[in-house]
Every structure is written in C-alpha cells, then in structure tokens.
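Pasting a structure here, questions to come.
For this depiction, one protein chain was excluded, whereas all remaining protein chains were kept in their positions.
And then chain A:
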Amino acid sequence: MSPIELHVWNRAFGLPSLDPECLAAIAFLSSAIPQDLWVLVESNNSSVSPNGSLPALKNGSQWVGGFDAIVLYITSQGSEDYDIDGNLSQSQRAQAVAYRSFIRKTFLPIVSLSLYVTSKNWVNVTRPLYSTFLKFPIQYEIPHTHHARATALTAHLTSLIRDIAAEESRPLQPVSTAFASITTTADKSKSQEKETIATRVRLRNLLADSLDPIQEKLARQNYFFGGTSPTTIDCLLVGYLSLLLYPDLSSPWAKEILQQEFSSIVSYIDRLRHAYLPSNLPYKAPDANDELTFGSWAKRTIENSPQSWGLRDDIPLNQEGYKAQSTSFWVAVQGIIGLVATAGSVLAYKALTTEGKVDVELKEEVAGKEVYSTVRGGVGDAVESGGGGGSTGAAEGRLPIFRAEDMLGI
C-alpha cells in the first residue's frame, strides 16, 4: 500500500508549511502515525481538497480536507494508537472541542496580522515568498487571495493596523526633505517614541489576551492536557504559534513579544517543533493529476469566478452545491450568449435578404459653393417614383429627401 499523502502549502520560514492549519496537520500525522506510512506533498493546489482548502489527505483515491476532518479520518481508520486524544477524559474532550475553536478564533487574526497585514512584512517577506514556489500567472493570484482573506480576518483590528503602519512609515520621513534635521526636534521624536511604545503595548495586550489562558492551562505541564503525549490541541498550538515565533520578519513584533514575555510558551513550542515538525520529513512530488499547473489553476479560477466576482454568493448545503452553483452560472452565461447569437443571426439574415438600399448623392451648387447631401432610399422606391412620372409629390412624401436649401436656411 502506498503511503498516505498529506497535501500542504509550501514550506517557508524554516517550517514545513506557511499555513497554520497545514502545520497542525503535519504535527498531528507525525505524532499519530508511524513515519513510513505518510509523505508530505507540497502541491499548493487547493482544488484537490474536497472543501477547497489545504491541508488535504489523499489515501488511494479517497480525499479528506481540513484539519478536523483529517483527525477524524485517521482516528477512525486505524487501530486505537492513532487516536492521540484517546487518553482524554470525556470532559477534556469537550474542552478540546472548545479550545479548538478558541485557538482558531484568536490566533488566526494574529498570524494574519503578523504575516500578511503588517505591510512591511508582507512586502519584504511574505509576498516575495510566494513568488519562489509559484509559477508566472499563478504567483499573482494566490497571494492576492490569501492577503484579501487575511485583511478580512483582521477587519476588527483596523486602528491597530493603522498604528503599525504609521510606525513603519516614520523612518522614511526625514529622507524626504532637506530640512529634516530642522523639523524633527527632540520633542517630536520623543512623542514618536511614546507612540511606538503605545503601539507595542496594544500589540502585547492583543497577544496576552489570547496567550494568557493557554499559559495558565500549560502551567508547567509538558502538554496542554498534561500527560506524556501531545493531543490535537498541542498540534494546533504549534501550528499557529510557530508561525508567530520562527519567521524572520522585518517587523518582528510577534516574535519579540513572545520571547520577552511568554518564555514558557516559547520553550513549549520549541520542544513540540523539534519533536513533531522536524526538518527531515519525507517528501514526495505531487502526482500529475494533483499538480498545480496553469491548466488546473485556470480551470479552478474559471469555476470559482462566479463566487469570487460576487455574482453568486451563497453557501450551499454541501460541497457539490458549490460545483452546481458555478455550473448553473456558466449554463446561464452560455444561454445568454446563445440567445444573443440567435437574435444577432436573425437580424443579420433580415438585413441581408431585404432589398438593398442605395445611397444617392446629390450635388448642388448653392451660392457658389458645392453642397453634397446624401439620400438613402430603396431601389424599388426610386423605380416607383420614376414610373409614377407626374406624382413626384407623393414620392417626396415617401422618401425623406433632404433638400440642400432647407439645410442652409435659404
């Protein structure tokens, strides 16, 4: 039996993946099942996953998407050794469910803020990182989507983001004018320093707000629920916190605050990382079908475009609903195109088969100037009017003959 494949986002920052959930899934697999039963695939292709996001697990032809589903699948699959939450009591299991939601709710915005929304880090580190492993047109779309999602997740931190941005832009100011040394008085720099400290304090409070409960819970234990082996909560924590702790960023506020004030958490994460996110993980190149190629990317982009353009915004009952949604959209688009084409061809047919009109150019000399006027009329009309002989008045009534005199107002 070929080993189980775990499809994740690319390695980065010395970690096996750039996504917290992928890191959590890697930590889970390396703690739950023997090393030779699974391999890591950096497919970067979220369309392989049944729920549209990595990590995704591939066992033969079966696909499982998302950390929670992977845990459930692996646990139900093998013997009881695979259930790393197996030793937990009933109430600890309930707590695990609650802490899962707590960790995601509090740390996902912080990770997004640190890696994506802090503009210095995004411009200098994270954005260039995507270009190293994605090919030409794709390297513009995927980081953009991830950045947009991170911005949406940190929407409630707007004022903090503004403060960070203001702090970052400050060193550039003196360069802009020659009078910088005159305008930046000592008083001003002191107030700037104060602002920097204020921002740092707010960031610290943001981190402490979510880390304090974790620290309190850890309290000199090796793992979140005590015991001798990690649980899924430990996996999630190492996934999220290692992305705060290990990347070398231009604006390393998360790392500094963690190292200064949460040394017990730092040593806890260090320990877990060495044990469960080692650098010698087995890798495998993705299969041809799962690879992120221009074709597969374009197909997914076109399939998702009704949703991403906001033309179809809905959450269907199951994942098939998403496919049906975009299919129905494209069917409708095809229908409209078909209708337009039919109408166009009918009109074209009519235009081509009716009697051709001829342009009659009248050249007259009025007040010493040559005046051209064009009259359009059916051939039959001309014949009729010519055949009528005396009835020119009637022909004039039928044909919108344009008289040059009228135009000149004579």
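FYI, a residue touches a chain if its C-beta (ideal position, glycine included) is under 8 Å from a C-beta of that chain, and two chains touch if they have at least 3 such contacts; residues count from 1.
In this text, contacts and distances are computed from a predicted model.
Engineer: The chain dropped from view, which UniProt name applies: "Large ribosomal subunit protein bL19m", "FYVE-type domain-containing protein", "Metaxin" or "DNA-directed RNA polymerases I and III subunit RPAC2"?
Structural biologist: The record for the missing subunit names the protein "Metaxin".
Engineer: Of the residues A:152, A:197 or A:333, I need the one that contacts the missing chain.
Structural biologist: A:152
Engineer: Looking at the whole complex, which of A:13, A:38, A:297 or A:322 touches the chain that is not displayed?
Structural biologist: Answer from the full complex: A:322 touches the omitted chain.
Engineer: Any idea which of A:51, A:119, A:222 or A:293 touches the chain not displayed?
Structural biologist: That would be A:51, which touches the missing chain.
Engineer: Kindly state which of the options A:21, A:42 or A:83 is in contact with the chain not pictured.
Structural biologist: Spelled out, the listed residue whose C-beta touches the missing chain is A:21.
Engineer: Residue by residue, what part of chain A touches the chain that was omitted?
Structural biologist: 9, 19-21, 46, 51-54, 65-66, 90-91, 93-95, 97-99, 101-102, 104-106, 108-109, 145-146, 149, 152-153, 155, 212-214, 216-217, 307, 313-319, 321-322
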